[in-house]
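Note that one protein chain is taken out, while the other chains of the complex remain in position.
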Amino acid sequence: MSYAYLGPVGTFTWIALGQVEEARGAEWLAVNNVGEALAAVERGDVIAAMIAVENSIEGGVSAAQDALASSNGLQILGEYLVPVNFDVVVRSGTDLPSVRVIEAHPVAYAQCRTWLEKNLPRHEHLPATSNVAAAIALNDTDRADAAIAPHGYSEHADLVVVGDNVGDNPNAVTRFVLIGRRQRVAAPTGTDKTTLIVELPDDRPGGLLEMLEQFATRGVNLSLLESRPIGDELGRYRFVIDLDGHVEDERVADALLGLKRFSPRVQFLGSYRRADGHSPAISNQNSDAAFADARTWLARLIAGEEV
Amino acid sequence: MSYAYLGPVGTFTWIALGQVEEARGAEWLAVNNVGEALAAVERGDVIAAMIAVENSIEGGVSAAQDALASSNGLQILGEYLVPVNFDVVVRSGTDLPSVRVIEAHPVAYAQCRTWLEKNLPRHEHLPATSNVAAAIALNDTDRADAAIAPHGYSEHADLVVVGDNVGDNPNAVTRFVLIGRRQRVAAPTGTDKTTLIVELPDDRPGGLLEMLEQFATRGVNLSLLESRPIGDELGRYRFVIDLDGHVEDERVADALLGLKRFSPRVQFLGSYRRADGHSPAISNQNSDAAFADARTWLARLIAGEEV
Amino acid sequence: MSYAYLGPVGTFTWIALGQVEEARGAEWLAVNNVGEALAAVERGDVIAAMIAVENSIEGGVSAAQDALASSNGLQILGEYLVPVNFDVVVRSGTDLPSVRVIEAHPVAYAQCRTWLEKNLPRHEHLPATSNVAAAIALNDTDRADAAIAPHGYSEHADLVVVGDNVGDNPNAVTRFVLIGRRQRVAAPTGTDKTTLIVELPDDRPGGLLEMLEQFATRGVNLSLLESRPIGDELGRYRFVIDLDGHVEDERVADALLGLKRFSPRVQFLGSYRRADGHSPAISNQNSDAAFADARTWLARLIAGEEV
Partner (left out) sequence: MSYAYLGPVGTFTWIALGQVEEARGAEWLAVNNVGEALAAVERGDVIAAMIAVENSIEGGVSAAQDALASSNGLQILGEYLVPVNFDVVVRSGTDLPSVRVIEAHPVAYAQCRTWLEKNLPRHEHLPATSNVAAAIALNDTDRADAAIAPHGYSEHADLVVVGDNVGDNPNAVTRFVLIGRRQRVAAPTGTDKTTLIVELPDDRPGGLLEMLEQFATRGVNLSLLESRPIGDELGRYRFVIDLDGHVEDERVADALLGLKRFSPRVQFLGSYRRADGHSPAISNQNSDAAFADARTWLARLIAGEEV
């Protein structure tokens, strides 16, 4: 009963995994990248893996979606949001003015540029593949004087913060998803999201419109829609879709049935509790009750009963 | 076990009723108009009534649809086509040159104008409410010398044809429907038609489009679409719809479920064998099998089984 | 400078023509039917003709539309509404109880049934091709005791009203259109209607939807939509459309340009003042100003100017 995360201890992915109730008390397995994490799930070494989406430091949305798309046995189990900010940390005894070399992942480094230009105008940047590894190394080597670590990381290490919350964007948030093996979909919570990958029949302007009508006629709202070249030939696209609702909501189930008939390939990546707690406004005509009423009505009129 | 038709014997409606297998050997009740016919069905005096639609002599499409719309217990049981042509008939002993006065329904009279202008340029027209009644009267009174009767009518009467197939349009066909009380819908025949009356939610350009998307997303073709003012206030419409298929076809049932949720009022007027024997081309993705496959797929993915 | 109408004096069509300002003082030509009326326009004998639409006594919507569809040189110039009610009229000296035979057009007769059954339960019906002709005949022959005339007709004749407003439906209204030769479309009035006949590219469920999207994307509302079999082969339809607005309104013009590209055949039957005075609610985004703004924006961005 263990969980994989992008290690070492202290990464944003590690923070995200801390939000998973079932993972408390379980064994946590640190891995080096998304590929290793998903492989561990597929092999059954771990029960699930936390991976970053929409984040260019610990993994990108493309990497996660492509990994899920090419696997056929994985499923998204939940979505988690982690505020993304950074501290500049040093080994005990170093003060800010004496910092000359900062070791950091290039992307994180770029996101702290404003603070660094103001507070350390003459520093040097030593690139790292992992911010946390760079922070750990401060106490092992002297190749750098400071590191850029996830905000709050110093609580887990013998390090001193000389720059607190140094990111350019104080409201930055990163999205993570917990990936498990294919399994019975968890029951709806009322605040759910469903992820699909859908191919269009062929390259005509109307194809996309027809696909979206499958959602619109059931009142299903999309929160993510991205075209991706399929790659087999010019001009064919597939679409990554996040929709508001759960596959066991009547309107979502009906839209999926329509999609399945319409599209040469529909891949279901999971229905799961969404992280922002948002409940979509469902009009009466698309409620579960409306679907049930319509079925009763249809059965009665076929039977010749009064409607 | 009797059937109502617009009498007397020999009308086009009577010819149409002759196409109904179950009516052979049953008692036939001649009535004076569509209202009487439907009232006889509602009261249970007859098992069904034949009425004309899209025909301005023996009844119009509006009359039939409005009668069905305001009734809540009637249903269309079948559709029948009758070639519409006319003969000029006279009593025995009269020849064409001696015809001076022709008794005929004004609409039928108008449809034979070309022949009449050429062959009887100096005749006089005596209007009638019924062509057949006018033909019968030839042997009872001398107010007219000729009548315009349904083609072939002379077989049922002691009359002589002096003008055969005199209608301007030799290919004219009229459509009839057999109306019964609400009952279990007859099984699909593979060449069926379904009639609906649907109201739109409100007066916005998109409302009609949204309604039609309910059909288009299921591949259901419409063979009749007519807007009608609802009459309660300005700018509200209802739509009379004939669609290709039977309410027990999966794609039609699914479209009806969608319509029922979408529309404030959907009235089902019946699924029935169509008269022209046309079978709509159903694409694979809208076949009954495609619907069944999609349901299996959905159940499997919810259960976490391989799909 | 004369105008044609369905004669004789006193018909509903004659009443409708009385609403046409330009026709006051002009010569009025009584004709026998819609065909004669339109032929007189085409030949140039009259400047315009009033014809009934949606009316089963003096002409039907199908007759008018089909006549316009097959002609290529006619245009609708205006729309007129006439309340439809009837009086029972007799010759001077006759009272109601002594009425035995009523001469009337079958359709008008049917529309007065309630009053007749109550007030003259034992009368006899003599069918007529024209109610006004029947009324006129009261003073010439004694074949009938009463006639059913347009309400108010007695003002034009030496006749006495013994039943006033005897129609079953006191709110009945009939629609008329004034037809002229093709000419420069009259300027928009702010309360206009445009009539079109549009063919679909081919028989597919999406064809109708695509046509209606041409209206919806420009916010154009339809007040009439009727499918009609084209007649050349099975399953091809054309659509008769009345839309809210004038061909010189930007949104209507743009929809027509889209239709013209989409459809194998678009027939324009005229833009004209509507009779009910209704002005459609045009959203800001479909106003003439929005169209002009968008063109300015597009020109500026192509030119590389700030937008």
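The chains carry the letters A, B and C, assigned in the order they are written, with residues numbered from 1 in each.
We take it that a residue touches a chain if its C-beta (ideal position, glycine included) is under 8 Å from a C-beta of that chain, and two chains touch if they have at least 3 such contacts.
Bear in mind that the values here come from a model prediction, so they are computed numbers and not experimental data.
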item: Residue among C:Met1, C:Ala281 or C:Ala294 that touches the chain left out of view; value: C:Ala294
item: Hidden partner chain, residues of subunit C it touches; value: 72-73, 75, 182-185, 210, 213-214, 216-218, 247-248, 253, 256-258, 260-262, 268, 285-286, 290-291, 293-295, 297-298, 301-307
item: Sites on subunit A contacted by the missing partner chain, in the whole complex; value: 33, 56, 60, 105-106, 110, 125, 127-129, 203-206, 208-209, 212-213, 215-216, 219-227, 234-235, 237, 239, 276, 278
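The working rule: only the chains that are shown with their structure count from here on.
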item: From subunit C, the most remote chain by mean C-alpha position; value: A
item: Inter-centroid spacing, subunit C versus subunit B (mean Cα positions, whole Å); value: 25
item: Where subunit C touches two or more other chains, by residue; value: 206
